[in-house]
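Here the complex is missing a single protein chain, while all its other protein chains stay put.
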Amino acid sequence: MAKEVTLDCMGEACPVPLIKTENALKKLTVGDMLIVQIDHSCAMKNVPEWARKEGHNVEIEEVDDGEWEIFIEKTK
Amino acid sequence: MSEPTVSVRSSSRARTDTKKKAKKNQLPIGIAVLAAMVAFGIYLSTVTPKLALFWILGCCFGFILQKSRFCFTASMRDPSLTGSTSVTRAVLIAFAFTSIAFAAIKYGAMVKGLPIPGQSYIVPISLATAVGAFLFGIGMVIAGGCASGTLMRVGEGFGMQILSLFFFVVGSLWGAHDFGWWKLNFMLKAPKIFMPDIFGWAGAIIIQLLVIAALYIAADKWENRKLDTDQNH
Partner (left out) sequence: MDIKNNKFYQMWFKNAWTYVTGAILLSLFQIVTLATTNDPWGVSGPFANWGAWLYQAVGGSVDKWYYFSSKGAQATLSGGFMNDPGSIRNLGIIVGALFATLMASQFKFKKIKSLKQVIAAILGGLLMGYGARIGFGCNIGALYSGIASLSVSGWVFALFLFLGATVGSKLLVKYFM
């Protein structure tokens, strides 16, 4: 059964959200879902960019004013 | 922006929707800020037109930096930290475009016999440049933004950058205090090198663009190389 893990990066500035995402994703297995919560507008661009380049499935949702959740499904 | 659609959404949608707060519409406040910007610009133009011009330019720079999330810090940090060079390559594109236009403006002034504008930015190269840039490089990564990035993030509402802006100002005062010592010991003897003085105008711009192109290709190769090694695991 695929896991769903939430990573809280609220209040973190670049590049911390991206590094935390990389580390968190390493611990997951294929098919798992990582949900990264961010409120840093730059991370909202570079985290999805990195994850897509790595080949994972990525979806961004704006959950509140200036807050986003990035859904990353580990594919490999 | 094209977001590849993924199956992910349906499974997590329900969960996010339940905890989703009602989003406020900040557009009216945005319009009010715009009105204040215009009013302040009009006020400044009654003092001197120069102030109003700088105000308009500042607002435009702030808007562009925020909309494109342009980050000079990331351009220097990400290649070694995450292997991403997309910001680095964008910065190089900006360098190339601006270099061509600046050269044209400067050359045009010279041909007309006018003083070349902006030559105060051709500064001496000394140990102070190296130390200053090195310290600046450490500082911007730790603080999460350089000068323009810090100002932009203050506008976005980051408490951390308000604090770092304050200490940037304090550090500037400290640097200004020591400036005389650096000037006396290093800057006075140091050379100022304006590339057209050495290579001629055409030579300078060709060399400049070749260097930028070489860095662009290197950045592109670096990004893909890093990705390849990751995939081999």
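As written, the chain order gives the labels A and B, with residue 1 at the start of each chain.
Here, contacts are C-beta pairs under 8 Å (C-beta built on N, C-alpha and C of every residue); 3 or more make two chains touch, one makes a residue touch a chain.
All values derive from a computational prediction rather than experimental measurement.
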- Query: Which subunit A residues touch the hidden chain?
  - Reply: 10-13, 15-16, 19-20, 39-41, 44-45, 62, 64-67
- Tell me, which residues in subunit B touch the chain that this view leaves out? 1, 23-27, 29-30, 33-34, 37, 44, 47-48, 50-51, 53-70, 72-73, 76-77, 80-81, 86-87, 89-91, 93-95, 97-99, 101-103, 105-106, 117-125, 128-144, 146-161, 163-180, 182-183, 192-196, 204-205, 208, 211
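One rule holds for everything that comes next: only the chains that are shown with their structure count from here on.
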- Task: Calculate how many whole Å lie between the centre of subunit A and the centre of subunit B, each centre taken as the average of the chain's C-alpha atoms.
- Result: 26
- Task: Quick one: which bits of subunit A touch subunit B in the complex? Just the residue numbers, please.
- Result: 4, 13-15, 18-19, 22, 33, 35, 41-42, 45-46, 49-50, 52-54, 57-66, 69, 71, 73
- In the complex formed with subunit A, which residues of subunit B make contact? 3-4, 6-9, 11-12, 16, 19-21, 23-24, 26, 66, 69, 71, 73-74, 77-78, 81-82, 84, 86, 144-145, 153, 156-158, 160-161, 227, 230
